[in-house]
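What follows is a short report on a single structure.
Every protein chain of the complex appears in place save one, which is left out.
Letters are used for the chains, namely A, B and C, taken in the order the chains are written, and counting of residues starts over at 1 for each.
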């Protein structure tokens, strides 16, 4: 991949520089409640960034901030996963790839929320896996956020026990406008990224998206201070975030599904259901990536992944499920 | 079968004591080809072990050792996953739990084998996900095993590139006789364990199985010198193994599905398809385990797992798929 | 758009009366190619109908009419399933139910088309069930339409054999604007109806949809002159249609998923994947319908359906799959 990334004062370990020198702007955007969006779709951007620009912004938690204290109810939530954005990237055209390097994420408040919501979860009936059994009760857990000790605290509801969980903040929602003039709910992941609930979307990592519309249109939201694999009960530790991300473009290189890069790994996303098909999508993309960018045949890549691949089953609770396939860089063949 | 009695000096931290200081035997069993089994089922044991006994034995590779050199063909394989055993454990009765602590596993030969077999794999049609497309070709890869450097070497088929992969030997097959008089193929995982292709079955870890028939009847086989998550092309690095395991019993405590314990983790197994249901099984078992053995309600356990659980998607290529749900011991509530 | 007012003489047995004898208009709408739509979404209507109005219109075939003769290629298709509409219904508000009685459907041309398109079909890899195997070839079949004999003719491609198939024209696509500001591709079925590929959408039957936006916004397209259950190779006998439908409203009664009524049956639609979940949705809706409108408890309805339900597996080839659950009217309890 050739990257047109501009040199900035930021240290962009994962992004090779092109050698040129340019000044990157820092764009600050503070959303009002009325600015929040509930679909990934084509709409006027709230700001337009230049490739290389750094965006500093905030995101609301998945409940729009209405769950604050014991007694607050999910019935007061206006819309799930309110999104900050969209942010256009100047020059982005369909067929390009949008690059988002996550520079910094901080929990933006003193508490996180977990919730058991009837109709949401991997071990209870949902809108799309309905059953006739009595529902589980709605229940809410509050997590203390300790930004200094970098931990949150789980408090059991039915006993006095509590336990600390390290803070690992990430975007539950990060995505772009879908292709084909679709607009997709902020609770759904797919080719446009979206509600992937993948802790790969954390500081230090880079996310790649297909550009489907002029400007690409980046949406951010649904911060999690931590989350287990599968997000089985339906939520992570739901928090507002302060975020700093840097955007860039790879011109005239198209991808079909989001990708992640970390210092250590290359990763591809598959999102649909059942998990079987999400896995197939993620691995078909990873085989294709390895074959396209590295000197290895498709069948050799398939065999190699059978021996060394990693799988992160990010969530099985949103309308579509997310599987992330990865390979450690130490197993990569030479670049083409 | 030679049986020699020795006092073991093993510290069996994870094993419930069998009632004070006792003499544990080391049982050595060397299978002949005609001794190998191809189903998990109820049949006369090749040996009977006392609780606490250490078994030293060997397992053939998944091809029965017939793939040795370029040109050898999968058509010469007599049966997949030949199994060593079964080993009865004296006193095991339905309703008990069989404990298998894996003490040592060594690759038992100079090479491992990977194979692309038409009808096997996550990204090609199979007997149970058939399609009309032309098949992928049969192809075999050989891996050099370096027991000193503790690595194997992958050699690309379509280029000159090679790469080293750390040795992490484990049993692809470890299981017991199923319940209800069933006999199940050595390629299938389920409540009886079986072909779980889970690298959790490695030295240092403990596996728990339901005892479904008198003696429990332990089967071992299908060694892997390494394997990626999902085992996507259908094989790991297939090797024969030399194995040392210690068996024990937990009387009058029944489990429904296999469990693993490591120094760091508690883990439960779900095996069926689609992966969605394998995941549900594994987590329903983990919630039940936490609630039964630790002071936490089911709903608190569900919420906690949504924040801290780990998922290992072991394989999506055998007739049933395997998902392993885990929790780090540092998140465990007090024991009941 | 010409609008001519006529007194209809139609007997609308299945339609709730709109309040006494009223004058129903016949609205004729002839779409130009530039009027066709490719998403179900919220957009200005091409016409607004009064409840009770009869709409006469045409729909293009799923290829936009570009496949006309041997040698034509799917690569020339501009967009799949071009849709006629949307048609607003005056007074429709979220929470209402839109009623569409299909009065007449005629194949609007001398030929139908079937196609094997790489990436589409139940027995070959697709975008959402990808595999590494070589694709099946693109192939197109032409069907002669005999409107007098009411048959089409299949001609084998690889031999001289042909066979006649009765004409059973229906809308592959019939749906409304989705909820939550989503816009969904014309190839996808869901709560909004859409590309259900269900032959229940034929003359004589009535379809019910949730009204999600003011006006409801009805879209029509993708005519099939016939289709097998499952639509397994990815297409029916694809044809343009001349259509006559009558719209009506049920005010302040909400449904979650589309429903069909025929002289003989009540039916509910479930659309997602895997089929397991589509089936669960359809039956959860049917149990709820029976319990809400007839004097039967949910558990009695569940038991009764286990003994007498019908299932129509409409298609397993679109991004979401469609299962239709039905009950014969002779098994209905008394109305509430």
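Some notes on this structure:
In this text, a contact is a pair of C-beta atoms (placed from the backbone, for glycine too) under 8 Å apart; a residue touches a chain by one contact, two chains touch by 3 or more.
Quick caveat, the model's predicted, so the values are computed rather than measured.
Of B:272, B:289 or B:331, it is B:272 that touches the chain left out of the display. Contact with the chain not shown here comes from a single listed residue; of B:44, B:70, B:180 or B:334, that residue is B:180.
For the chain missing from the display, the contacting residue among B:58, B:224, B:280 or B:307 is B:280, taking the whole complex into account. Summarising the interface, chain A meets the missing chain with residues 123-125, 130-136, 274, 276. Although one chain is not drawn, its touching partners on chain B can still be listed: residues 38-39, 41, 128-132, 180-185, 272-274, 276-277, 280-281, 284, 287, 298-299, 302, 319. On the side of chain C, the interface with the absent chain consists of residues 114, 116, 121-123, 136-137, 139, 141, 154, 156-159, 161, 163, 165, 226-237, 273-276, 279-280, 283-284, 287, 295-297, 299-300, 302-311, 313, 316, 321, 323, 325, 330-331, 333-334, using the contact rule stated above.
In the analysis below, only the chains that are shown with their structure count from here on.
Chain A has the C-alpha centroid lying closest to the overall centroid of all protein C-alpha atoms shown. Set against the Cα centre of chain C, the chain with the most distant centre is B. Copies chain B and chain C of the same chain sequence form an interface built mainly from equivalent positions, shared numbers / all numbers used being over half.
In this assembly, the C-alpha centroid of chain A lies 35 Å from the C-alpha centroid of chain C. Chain geometry summary: the mean Cα position of chain A and that of chain B are 34 Å apart.
Those residues of chain A in touch with two or more other chains are numbered 273-274, 280, 284, 287, 299, 302.
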